[in-house]
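Before I ask anything, let me first share the structure, which is written out below as structure tokens.
Entry: chain A
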Amino acid sequence: MNKASKPNPFTSISDIATINACIQCGTCSGSCPLSDQMDHAPRELFALIREGEYDMALKSNTPWFCVSCYACMVRCPKEIPVTDLMYAFKEIITRKRTAPKNQKMPDMYRAFSRIIKAKGRITESYVMALYGVKHPLDALKNIPLAVKMILRKRLEPKALSVSDPESFARLFELTEKSEDKA
Partner candidate 1 sequence: MRICFYPGCSYASTAGYKESTEAVCQKLGIELVVIPDWNCCGATVMFGENKLRATALAARHFALTQAMGFEEIVTGCNACYATLGKAARLLNEDAELFIKTKDVLQALGLTLDRIPKIRHLFEILTKAMPDAPSERYRSLSVGAYYGCQLTRPHQFLDKGGYPEILETFLERIGFAVTDHSARTQCCGASHAVIYKDECRNLSARIIREISDKGAQIITTICPLCQFNLDQAQTGDLTPRIPVTYFTQLAGLALGLSATSLGMNKLLVSAEKVISRP
Partner candidate 2 sequence: MSEYKPKIVALVCNWCTYTAADLAGTSRLSYPAEIRMIRLMCTGMIDQKYILKAFLDGADGVFIGGCHPGDCHYIDGNIKAEKRIGGTRNLLSQFGFEPDRLALQWIGASEGPEFQHNMTAFVERITALGPSQVADRMIL
């Protein structure tokens, strides 16, 4: 390998080569509802990877602010599947555990994922409760809303579950990547 360049942690992404076509036009960030929250615009993330700044890319909060609205993806003049790439980045960042510490979305994702693993189905109030353990302030902010919901009989008192929750633990195990176990 060339001494000058570090190994690219994103090579396993099937569409990663599409970022080479990026012309840095900004259509993705201009179309993004939350790009102002991102430390790097999506196009900047592509540029960082192209320039070999992998650590910066791995630590970026950009993928975590992706709302999956797909506006960038349908407008990109080079047909780069921006949203799909954001999913792929999150997968790699999660495996490498490089998500920024102050980023809330990874915790939300974790709570969400743990509940699916345990129950097969999601109960919003339980996700919030689990997430709230780490982010009590966010949980508190939602209390007035929760009250309104309870009044309208919209909060599930009991967690939803599939009949055979164990099979979901099994599904998670079967889909575990070898790198994850290490």
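How were these candidates chosen? In short, all candidates are chains of the complex that A comes from, given by their letters.
Simple rule for what comes next: a residue touches a chain if its C-beta (ideal position, glycine included) is under 8 Å from a C-beta of that chain, and two chains touch if they have at least 3 such contacts; residues count from 1.
Every value quoted in this text rests on a predicted model; they were computed, and no experiment measured them.
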Remark   = Touching partner of chain A in this complex, from 1 or 2: number 1
Query = Okay, in this complex, where on chain A does candidate 1 touch?
reply = 33-34, 37, 63, 65, 67-71, 73-74, 81, 83, 86-88, 90-91, 94, 104-105, 108-109, 112-113, 116, 120-124, 128, 131, 135, 138, 141-142, 145, 148-149, 152-156, 160, 162-164, 167-168, 170-172, 174-177
